[in-house]
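Here the complex is missing a single protein chain, while all its other protein chains stay put.
So, subunit A:
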Amino acid sequence: MIYFDNSATTKAAPAVLDTYQKVSENFFGNPSSLHAVGEHANNVLQQSRQQIADLLHVDSDEIYFTSGGTEGDNWVVKGTAIEKREFGKHIITSSIEHPAILNSMKQLEALGYEVTYLPVDSRGFVSAQDVKDAIRSDTILVSVMAVNNEIGSMQPIDAIADVLKDYPSIHFHVDAVQGIGKGIETTIFNPRVDFATFSGHKFHAPRGIGFIYAKRGKHLAPLMTGGGQENNMRSGTENVPAIAGMAKALRLLLTDEDQKVANEQAIRKAIFDHVSHFPKVTMFSQLTPDFAPHILCFAIAGVRGETIVHAFEKYDIYMSTTSACSSKDGTESNTLASMHVPDGIATSAVRVSLDENNTMAEAEKFNQAFDQIYQRFEKINS
């Protein structure tokens, strides 16, 4: 099997599952319990938090565990809206954010908040100047993703951070779900970034766990209220085994990160160089340094993305139409639409997304399969 759908989810690493199981067996207590069993579980929780903070060079009290990327995005957007409603009701985001952001914005609009959706250029990039122009005196939040999940464009977080230096009271959130482990941690943790969202299952941790970074001194209203876990910011009994697994997965992810990024880049280039020569192929991802190393989005004109996915499936190669979250309902890609890609081509788009375990040999097999699939489509499509 060749698994090229790592932006949808990754396979949990055996070492991570081992941790998950051992923690489940040996540290099963509730971290809030006063007795020793609870104490042991709490030790795992805090040590995991510390390890994640150390790996990202932040403080442990700046890490809050969540159920994943969607919760993190919801929390920062709505938590800011609630926390700062006295100061304003205007939010700036991009038109190519993940639905977890965009649909949170929709909900807020229904409640009377105003949202500016910034356009992107034809390559899929927001401009920092647009952010600057959109800022109003009642702007409370700017939320822009680090890496677009459909085409891999890396948004100009550092430039936006520079713009926002003059507006210290605006919360700046970076959805970093697709960005972690891709060699851009210094950008994600730009000193002006106040919040960042992460999801465990995108880097070989179990499903249902994630975390947000929230800079010390920046306040969010909690969405989950209850027993006061996570420093009263996110109630609910902590998922200790998954948290420990995620701490381990993050350590593994960031070990030899440069080498892994280089490997993904090489594989992506091998596929890009091969498929981009075919006349009916349109590349939406570029090989330039402003694209993430692991995502390659392209279309074969005249064939639906869905059909391409299934065709590759016959070769035991698994990829996706642009984003797994919206792929089932067959709607066109949000990102490509925002880039003004014509509907006819956007519906033909597919996404290859890599992880550190993919190999050059897999790229070669992919390219061979591509040749055969392309030829076949030529017959029905000429």
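The rule is short, and it goes like this: a residue touches a chain if its C-beta (ideal position, glycine included) is under 8 Å from a C-beta of that chain, and two chains touch if they have at least 3 such contacts; residues count from 1.
One rule holds for everything that comes next: contacts and distances are computed from a predicted model.
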| item | value |
| --- | --- |
| Undisplayed chain, where the name is taken from the UniProt record, one of "Fe-S cluster assembly ATP-binding protein", "3-oxoacid CoA-transferase subunit A", "Probable tRNA sulfurtransferase" or "TRAP transporter large permease protein" | "Probable tRNA sulfurtransferase" |
| Selected residue (touches chain absent from view) among A:101, A:128, A:244 or A:311 | A:244 |
| Residue among A:23, A:81 or A:267 touching the omitted chain | A:23 |
| Hidden partner interface residues of subunit A, rising order | 19, 22-23, 27, 34, 36, 39-40, 43-44, 46-48, 51, 244, 247-248, 251 |
